[in-house]
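Contents: one structure, followed by commentary.
A protein chain is absent from this complex, but the other protein chains hold their places.
Chain lettering (A, B and C) follows the sequence in which the chains are written, and residue indices restart at 1 in each chain.
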Amino acid sequence: MLLDATASGLFPIAPTPFHPDGRIDEASVNTLIERYLAAGATGVTVLGIMGEAPKLEPEESLAITSRFIDGFGKLPVIVGVSAPGFAAMRSLARQVMEKGAAGVMIAPPPALRTDDQITGYYRQAVEAIGTDVPFVIQDYPLTLTVQMTPKVIRQIVEENPSCVMLKHEDWPGLEKISTLRKFQAEGSLRPISILTGNGALFLDFEMERGADGAMTGYAFPEMLGDVVRLQKEGKRDEAHDLFDAHLPLVRYEQQQGVGLATRKYVLMKRGFIASDAQRKPGAALTDAARAEIDYLLARLARHDPRARI
Amino acid sequence: MLLDATASGLFPIAPTPFHPDGRIDEASVNTLIERYLAAGATGVTVLGIMGEAPKLEPEESLAITSRFIDGFGKLPVIVGVSAPGFAAMRSLARQVMEKGAAGVMIAPPPALRTDDQITGYYRQAVEAIGTDVPFVIQDYPLTLTVQMTPKVIRQIVEENPSCVMLKHEDWPGLEKISTLRKFQAEGSLRPISILTGNGALFLDFEMERGADGAMTGYAFPEMLGDVVRLQKEGKRDEAHDLFDAHLPLVRYEQQQGVGLATRKYVLMKRGFIASDAQRKPGAALTDAARAEIDYLLARLARHDPRARI
Amino acid sequence: MLLDATASGLFPIAPTPFHPDGRIDEASVNTLIERYLAAGATGVTVLGIMGEAPKLEPEESLAITSRFIDGFGKLPVIVGVSAPGFAAMRSLARQVMEKGAAGVMIAPPPALRTDDQITGYYRQAVEAIGTDVPFVIQDYPLTLTVQMTPKVIRQIVEENPSCVMLKHEDWPGLEKISTLRKFQAEGSLRPISILTGNGALFLDFEMERGADGAMTGYAFPEMLGDVVRLQKEGKRDEAHDLFDAHLPLVRYEQQQGVGLATRKYVLMKRGFIASDAQRKPGAALTDAARAEIDYLLARLARHDPRARI
Partner (left out) sequence: MLLDATASGLFPIAPTPFHPDGRIDEASVNTLIERYLAAGATGVTVLGIMGEAPKLEPEESLAITSRFIDGFGKLPVIVGVSAPGFAAMRSLARQVMEKGAAGVMIAPPPALRTDDQITGYYRQAVEAIGTDVPFVIQDYPLTLTVQMTPKVIRQIVEENPSCVMLKHEDWPGLEKISTLRKFQAEGSLRPISILTGNGALFLDFEMERGADGAMTGYAFPEMLGDVVRLQKEGKRDEAHDLFDAHLPLVRYEQQQGVGLATRKYVLMKRGFIASDAQRKPGAALTDAARAEIDYLLARLARHDPRARI
C-alpha cells in the first residue's frame, strides 16, 4: 500500500542495531519492530539520518528495509533515499518500492540556497525516482543548512503530485505549520500529511498547530504516541504533563552528534536493542554522560513508570 | 574594578528596553537593574546579541552602558564589542572601559574556519583593544557558525593574558566544559571563569561539569541564580526540580529569531520592562505564540510562584 | 546630483591609502582622484570591501568620502554603507548624502538564505536609509555567500524605486546579465544600470552581454575604461586584445585576501599611491609574490606601455 496524504500518528525513525563487532543485529531489528508496534506505531521510517544509513552496504540497506516491511505488515514503511547523486537515489528508491516500501523520504543537499534551486532539485529528484513513488520532503535546516519557506514547500507540493508528506523539523517551526495549514484552509495548497521531527523538542505545541503526528526517534516512542493521541482527544493538559516529564531527556537526546549515542544507550537499557554499538565513525558516551542519562531516567521514572529500568 | 578569572554566579544578558515608538526606555533600564540585583546578579552583560546592539546609535550604546555601570556599582559590567572591523571594536572597548566597564566580550566573525584563523583573530583583537582590557571569549557556534575546539580555546587563553572568561554556549557542550577543566587539573591551562549561555538549555548539567555560573538572558533570572546556587550547595535534586519546572519555557525561549520576542514578552508581563517593543527589524509574536507562552507561564506557576502574573 | 539608472562607464573602487604608520595618506587620496579622472572615470565608489572600510573610524570614513566628493565635482560618488545593523547603515547613509554623495551601495549580510529573506532585507534597509537615497545592490556571492536569482533582483528593483543600479559580481554571471536585460526587453523590469565587478575577470564578455560599465578596483583603471569604451564603439577584437594582455595580472589580483595587497602594490609602483601599507589586519605579500607581480608587469609592458614602470 502506498503512502498518501492521510498518514498520521507515530512513525518512529528506526536506528540500525549493530552487534559490538559491527555486524547488523537482526534479532534486535525484530525486537524493535515488536516494540514499535506495541507502542502504537502507525508506520516507520528507516535509513534516515539517525539510521546510520551511510555506513551500510547496499545489500544491508535492502535487507533491513525488507525486514521492516515484513514486520510492519500493512503499515507503511518509509525509506530515506537521500543521496549525493540521482543515480543512487533512483536505484535505491526503485529497489525498495519493489520490495514493498510505501514511499521514500528525500532531504535536499546542503549546497542549495535559492528558492529556485530547491524547487528545481525536487523536480529533478521526482524525474529520477519516477512520478509513481510517493515521497516525503525532509525540512531540517539545523542539520542540512537548507532553508525552505512555506511558499517553497507549497510549490514543491503543487508541482509534484507524488509529494504526500512533509517531515517538518524546522526550528523554530511552529509558525511554519500554521502557515501551511492556512494555505490549505485558503485553498492554495492541497492536503498533505505533516509529521514532526527535530527530536520532538516541540511536539507538544506542534500538534496544536496542526501536525498529524510524530516522526522522530526519541527512545520512548510510547510517549510520542501518547502525546499525539492525547492532543487529538483534546486532553491538552494531560498531553503537556506527559511531555514535560520527558522534556529533560528529550532535550538531552536532541544534541547533534552525541544524540544518537544517547538514544541507542536508552533503547538498550529499555530492551529495544541488545547493544548500543554504532558503526564507525560514531560518537561514544563518556562515563559522565552515561551517569547523566541514568539520572534523567531515574527522575523520569517518578512520573512515567516505563522509565523504571 | 576589572573582571578577572574568579567571576561566577549570575550575569544576566540584558535586553535593551524600548518604548513602542522606538526610543530607549530609560526607566525600564532602571527597573531591569533593580530586578537583576534582587535576583542575585553578580554582574551583567550588555550590548550582547540579544541586546539589539546593532540597532543602537553609538551614543545610545554608551548611554545604556553607563546606566548599567552606575546601577551595578561595584559589580562588574561586561560589554559586547564584537564588530566587523577592529576600528569600531577598539573604539567601543576604549570608551566603555573609560566609563567603568569591567571587561568586554568578543565573538568571532562567521567567516573564520581553521584553528589558526580563530587564534589569529583573537591575537589581532587584543592588539586592537589593548592588553589592559579583560575580555571574554564568546563561543556560540549555533549562531556564529565558528567552531572552537577546547585546544583552540586553550591557545587563546594562553596567548592572551587578558582573557579571563569563556562564555560557553556550544551545543552539545558538556564535554567541552569537562575537557577544559581537565586541562586545568593537568596544569596545561590557567584558571579562567566559565559562564554558560545558550539560553540555559543545559544549565542543570553544565554546573555539574564545572561551570562557574550562568550568563544568559532567560526571562526568569531568579531561576538561573537559584540553580547556580543550589548546585554549588550540593543540592542536586532541588536544582534539577527547579530547572525542570522551567524547562518547557526555557526551551520555548531558546528559539532563534522568535526567542527575543518571547523573552521581552515575559519580562514585560513580569514587570521587568514596560513594553516588549523591539526596534526594527524584529520578529513579532503571533497571537498563537502569545497564547502558548501564557499557557506555559500558567503551568510554570504551579511549581514556581514567581510565574504567577 | 543623485545617482540614477543612466550611470555608465568606469567607476573605480577606491582603496584607502595609508602611510606606513597607519595614518590616512591624504595626499595620495588626491593623487588617486587625479589619476582616476585622467583614466576616464565617470564616477567612483568609496568605502567598499576593498576600501578597508571596517578599519576606519567614523570620522575618517566621512573625511575620505568628502575628499572624493570634492575631487570628483559633478561626477557621482557612491558610498558603501553595508553594516551589521540598520542604525549604523542609516547614520552613515544620511551623513554622506548630506555631504554630497550621489548614492549608497548595500551588500546583503551573509546569513540571508531564502528569496524572502533577501527581498525583506532590502525593504528594511530602504526604510532605514530613507526612500530618497538612491542605492546600488551589491551581488557578490563569492565573498558574501548570498545568492540572488535574477527574479530576486527584479523584485528588489520593483519594490524599491530608489534602487538604480546593480553591482554585478556573481560568478558565473554572464547569463544573469542576459536574463536581466531580457526582463527589461519584455517590460517586466524597469531600467537600471548594471556595472560589473569581480575584479573584471569577465569584463570582456560582460560588456557584450549588456553591462553599462565597470565598477571594480583593478590597478589599471585605464584598461577598464578602454575596454568599456571599445566595446561600446563596437571594436570587439581591440577590446579583447587589450583585455587579454591584462588578464594574467587581472587573474592574479583577483585572489581573495592577497588581492588587495597585490592591488596596492601595483598602484604604488604606478605612482597612484605613495605606500602599499594596509591597516591591520592585512595580508602581506611575500617576496615570491612581489617577484611574480613584477614579472607580470614586465610581460604586460610589452603590450601596454602603461605597465612600464
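The criterion applied here is as follows: contacts are C-beta pairs under 8 Å (C-beta built on N, C-alpha and C of every residue); 3 or more make two chains touch, one makes a residue touch a chain.
Being a predicted model, the structure only gives us computed values, none of them experimental.
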| item | value |
| --- | --- |
| Residue of C:L37, C:A63, C:L247 or C:A301 in touch with the missing chain, whole complex considered | C:L247 |
| Residue of B:E34, B:D70 or B:D116 in touch with the missing chain, whole complex considered | B:D116 |
| Which residue of A:A5, A:L37, A:A63 or A:A88 touches the chain not shown here | A:A88 |
| Option touching the unshown chain, where B:T131, B:T149 or B:S188 are the choices | B:T149 |
| Contact set of subunit A toward the excluded chain (per top definition) | 53-58, 60, 83-88, 91, 110-111, 120, 124, 127-128, 279-281 |
| In subunit C, positions touching the absent partner | 171-172, 174-175, 178, 201-202, 204-205, 208-209, 240, 243-244, 247-248, 251, 255-259, 286, 288-289, 292, 299 |
| Hidden partner chain, residues of subunit B it touches | 113-117, 147-149, 151-152 |
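In this section, only the chains that are shown with their structure count from here on.
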| item | value |
| --- | --- |
| Computed distance of Cα centres, subunit C from subunit B, in Å | 39 |
| Rounded Å distance, subunit A centre to subunit B centre (Cα mean) | 34 |
| Rounded Å distance between subunit A and subunit C, as computed from the means of their C-alpha atoms | 48 |
